[in-house]
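Just passing along the structure, written as structure tokens.
Removed from the display is one protein chain of the complex; every other protein chain stays in position.
For subunit A:
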Amino acid sequence: MKLLEVNNVKKIYSTRFGGNSVQALSNVSFVVEEGEYVAIMGESGSGKTTLLNILASLDKPTSGEVLLAGQNMARIKEKEMSAFRRNNLGFVFQDFNLLDTFSNKDNIFLPMVLSGKKYDEMLNALKPIAKQLGINDILNKFPYEISGGQKQRIAVARALITSPKIILADEPTGALDSRATDHLLQAFNDINAHGQTILMVTHSIKAASHASRVLFIKDGEVFHQIYKGNMNNDQMYQKITDALTVITTGGERNA
């Protein structure tokens, strides 16, 4: 089933007085099926972050549409937007974005508290997630007391707790060392195996090689894509490397 549909999305940033305008996305279309694990790759300035912001409903496309489970995100009213984001989207950021004023547990509870859920309900939702991510020991600590890898797992738990339709991850391994990266990617694979749809924007070939499909963006368009199929991580890694070499050196549009 199609979970996320991106149809001909275009985004043009213009300066306040309409002087210069910059085209961040020219024409992006793709579909994410339910249960898929998609990585989006691209160089700096290719429009990855713009795309993610649009998917996260933090930004609106100039033209084109984004449908989540058949619902056009542009049609959602401003005051329902936060609730929609809370209930349907889970976010994982490069710099974790945990609040030092909350314990790890409360950080995870934040979206549920904002939705007005009962404490028992939150606790029940947390149990399986905490077990899966192996964070039971650090729940009562504070973000400044734990390592980067642990912080990111707390952030993942926060994204998962509302059982969102899709997880949007922005460079989730960007601030992690290699061991923590392995842990996190393993965790992503686990939650994906449980049926969670994940869309990840990344620079890291290693991270992308764990995904079931990789989309390449260049100059504001989907330039190429690779399905993992039956490849193992190393084969996928090689394939992505080759593709990136072609994109950066070849330069001309072929696909």
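Some observations on this one:
The criterion applied here is as follows: contacts are C-beta pairs under 8 Å (C-beta built on N, C-alpha and C of every residue); 3 or more make two chains touch, one makes a residue touch a chain; residues count from 1.
By definition in this document, contacts and distances are computed from a predicted model.
A single chain of the complex does not appear, and UniProt lists its protein name as "Putative ABC transport system permease protein", one of "Rod shape-determining protein MreD", "NADH-quinone oxidoreductase subunit H", "HEAT repeat domain-containing protein" or "Putative ABC transport system permease protein". Among A:97, A:132 or A:189, only A:97 touches the chain left out of the display.
Considering the full assembly, A:158 is the residue among A:11, A:48 or A:158 that touches the omitted chain.
Not every partner is drawn; the one left out touches subunit A at residues 56, 58, 79, 81-83, 85-86, 91, 93, 97-102, 106, 109-111, 113-119, 122, 142-144, 158.
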